[in-house]
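Of the protein chains in this complex, one is absent; all others appear in place.
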Amino acid sequence: MKNEVFYGEGMKVVKEKYPDLYEVIVKLNDVAYTGKVLDYKTQKLIAIAIVAAKCDEIATKKQMISGIKELGITKEEIIDALKVVLLTSGMPAFTKAMRILNEIEKEL
Amino acid sequence: MKNEVFYGEGMKVVKEKYPDLYEVIVKLNDVAYTGKVLDYKTQKLIAIAIVAAKCDEIATKKQMISGIKELGITKEEIIDALKVVLLTSGMPAFTKAMRILNEIEKEL
Amino acid sequence: MKNEVFYGEGMKVVKEKYPDLYEVIVKLNDVAYTGKVLDYKTQKLIAIAIVAAKCDEIATKKQMISGIKELGITKEEIIDALKVVLLTSGMPAFTKAMRILNEIEKEL
Amino acid sequence: MKNEVFYGEGMKVVKEKYPDLYEVIVKLNDVAYTGKVLDYKTQKLIAIAIVAAKCDEIATKKQMISGIKELGITKEEIIDALKVVLLTSGMPAFTKAMRILNEIEKEL
Amino acid sequence: MKNEVFYGEGMKVVKEKYPDLYEVIVKLNDVAYTGKVLDYKTQKLIAIAIVAAKCDEIATKKQMISGIKELGITKEEIIDALKVVLLTSGMPAFTKAMRILNEIEKEL
Partner (left out) sequence: MKNEVFYGEGMKVVKEKYPDLYEVIVKLNDVAYTGKVLDYKTQKLIAIAIVAAKCDEIATKKQMISGIKELGITKEEIIDALKVVLLTSGMPAFTKAMRILNEIEKEL
């Protein structure tokens, strides 16, 4: 699961033409998401919150879908994380993430 | 604990001169940090990660100290959260947060 | 007007499932937009400028539409605000906001 | 006033060694801060809010001091602007700006 | 080439209604992109990297297309620049820019 590094279209080029870079990205991903004390799910919630706080629409969607599908993260857990986004990053970041979460729910 | 809203010097003015605003901030803080499913500690780790991802030195320090002192969050837990910062926000955000964490450790 | 808190699809869930959170958000919105000395229109121009400075396309559009429709803010006023965005945040933020403003004009 | 472009130490080099660049910066500053409909004071409040929303400590301090000293902007006006920062950008940006405003007040 | 300042729809209004502003923007663009020591191509790569680091989708696409078409910047050069984006700004910024680069390649 953690090893699965699917970053979409753009990463195919990296895999084919820049194998060294691809390898180190996979490794970084693997090492970062292997918490010494935190489990993967908590780290994933942190990732969702960070990209939501940055108002990054595409990354937020991708991280939420991956968290829900692969790790069984619930909508309630994501909303609790997004409440911290509201506090630390304001309304636009929060409402955008809430809308994305809703759209995902309809798609899944 | 959650109710304690000490945002430093600047908030004193808000409390005295803008009691309505102060009250709603306290309430927002309280509601946001009362997770439906996530515990306060997990939400605090999320807050630490978000402000670290934004390279906000002062907020990072404040959130880390509050997390360590009030909630017993460990250095290992923070580092696992910062590994997600590294992945999502790059080296400068990560190394800055690691330095702050180290400085805090010496002070505490 | 100020009380109207319509943040789109995502906020419906908040209203239904997280009434405490919804209530405090409405209150915060109300308190924040009740200036002691500045009028609502000036605060709205500030909101437009902030989200434009952050290159947040959706929030910029929403704030501009709300400002124009509800408060009668003119295109000239918005452009004067965006000139400050240009100075403080650079060309990409400015040109993006100018394009959004133009698109809105055609729609309205 | 608007023509005065004093951006501190760094700009001295620009003035001496890059006169073309310096000239266009002065001109840009002048044109941007000559609103068609908004007055300079409103534009300055917008500038203060934008740099505060970005958590830029030094720029926030500089803009506040310039606004207070040169244009007679009051603490109340700045706080009304910062309330929009709170809504759009979250607590850390707001509390940081409130602290800076307080520090300035003591210095002036 | 450097003089060509085509910032899309939004800038037409500026050109027609705010000729002073338009003129200073053209001049700023010209002066900024006339390096004392760096060539235009290197500056363009820097521009691509900056907007990619900020996750600004539209600006990234615009800068990449302009760099490839007008200056003959190669995909390999852009990827080398994006590797710095990966280091300094994390995976979401990098993968987004890589995807945009791929989409552009298919369009051109």
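Just so it is clear, A, B, C, D and E label the chains in written order, and each chain counts residues from 1 on its own.
As a working rule, a contact is a pair of C-beta atoms (placed from the backbone, for glycine too) under 8 Å apart; a residue touches a chain by one contact, two chains touch by 3 or more.
The structure presented is a predicted model; accordingly, all values stated were derived computationally and were not measured.
Enquirer: Could you tell me which of the visible chains the hidden chain touches?
Expert: Hidden chain, whole complex, touched shown chains: A, B, C, D, E.
Enquirer: Could you tell me which of E:Asn29, E:Ser66 or E:Asn102 touches the chain that is not displayed?
Expert: Of these options, the touching residue for the absent chain is E:Asn29.
Enquirer: Given that one chain is not shown, which residue among C:Gln43, C:Thr60 or C:Thr88 touches it?
Expert: C:Thr88
Enquirer: Which subunit A residues would touch the chain omitted from the figure, given the whole complex?
Expert: Residues of subunit A in touch with the missing chain: 18, 20-21, 24-25, 27-28, 31-32, 36.
Enquirer: Could you please point out the subunit B residues that touch the chain left off the display?
Expert: So the residues of subunit B touching the missing chain come out as 55, 57, 79, 83, 86, 91-92, 95-103.
Enquirer: With the missing chain put back, which residues of subunit C would touch it? List them for me.
Expert: Against the left-out chain, subunit C lists 86-93.
Everything below uses one rule, namely that only the chains that are shown with their structure count from here on.
Enquirer: If you walk touching chains, what's the least steps from subunit A to subunit C?
Expert: The fewest steps needed to get from subunit A to subunit C is 1.
Enquirer: Starting from the defined contact criterion, work out which chains touch subunit B and subunit D both, please.
Expert: Expected: A, C, E.
Enquirer: If you tally the C-beta contacts for C-D and for B-C, which one comes out higher?
Expert: Looking at C-D and B-C side by side, C-D shows more C-beta contacts.
Enquirer: Averaged over CA atoms, how far is the centre of subunit C from the centre of subunit E? Could you give it in whole Å?
Expert: 27
Enquirer: Measure off the straight-line distance from the CA centroid of subunit A to the CA centroid of subunit B, and report it in whole Å.
Expert: 20
Enquirer: Going by the contact rule already set, what residues in subunit E reach two or more other chains?
Expert: Residues 18, 21, 25, 86, 91-92 of subunit E each touch two or more of the other chains.
Enquirer: Graph shape for the chains shown, where an edge means the two chains touch. Line, ring, star, complete, or other?
Expert: The chain contacts form a complete graph, every chain touching every other.
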